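I have a structure I would like to understand better, so I am pasting it below and will then ask my questions one at a time.
The other protein chains are all here in position, but one chain of the complex has been omitted.
Right after this comes subunit A.
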Amino acid sequence: MKRTALTLIASFAFAATAAHAVEYGQVQPDKSRIAFDYQQMGVAMQGTFGKFASELRFDPAAPQSASARIEVDLASVDTGSEEGDEEVARKTWFDTKGFPVARFESSVVKTLGGDKYEVAGKLTIKGTTKDVVVPATFTAQGDSGVFEGALTIRRGDFSIGEGAWKAFDVVANDVVIRFRITAAAR
C-alpha cells in the first residue's frame, strides 16, 4: 500500500517536470503527410509521397535546440496516374534509381512568436543541395504535437524535369511542398 502511494507520488512529480520540458519526437507516420502542389497547363494539381522517415526533436520550451531530419522515399510518389508515377521516376525527373531519397536536414530553428517558427536547413534532391527556410507552425494536440508548413521550391533548381520538360509552360517551375507531421511526446 505504502509502496503504491510512493510510486504514485513519484510519477506525479515526474509528470510535473515533464510538463515543463515535453519533447516531441515520436513521429506517427499514419498521422503525417507530405504533399506537393503544382500547376500543369495552368491547372492546380496535387500529388503525395506515401513513404518518408523523419527524426524530430522539439521542445516548445527550447525551440532553438530543436532539430529535424526528413527523408522522403521518392519511389513512393503518387501523381494521380500510373503514367505520371512512371514518368517522374525517370532520369529526366527524380532519377529515382540514382537518387532514391530527398532529404531535409534542419540547422537553425527561429521562433517567430506564437506558434510560428522558421526552420532553416538544407534540402537535397537529385544530388543538389540548397539552403532553404521553412515556415512552420506547431500545435500541441493532447500528448502529441503537429508540425505544419509549406515550402515553395523551383523544380528547375534541382534539375527536376529536364529535356523536353525543361520549359515551364506545361509544368510550372514552382512546386509547393506541404507537410503535416504528427509526433508524440517522448
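We take it that a residue touches a chain if its C-beta (ideal position, glycine included) is under 8 Å from a C-beta of that chain, and two chains touch if they have at least 3 such contacts; residues count from 1.
By definition in this document, contacts and distances are computed from a predicted model.
Colleague: Just by its UniProt name, which of "NADH-quinone oxidoreductase subunit E", "ABC transporter ATP-binding protein", "Polar amino acid transport system permease protein" or "Cytochrome B561" is the chain not shown in this complex?
Modeller: "Cytochrome B561"
Colleague: Taking the full complex into account, find the residue in A:Ala61, A:Ala120, A:Ala140 or A:Val170 that is in contact with the omitted chain.
Modeller: Selected residue, touching the omitted chain: A:Val170.
Colleague: What subunit A residues would touch the chain not displayed?
Modeller: That gives, for subunit A, the contact residues 40-46, 80-81, 83-84, 87, 164-165, 167, 169-171.
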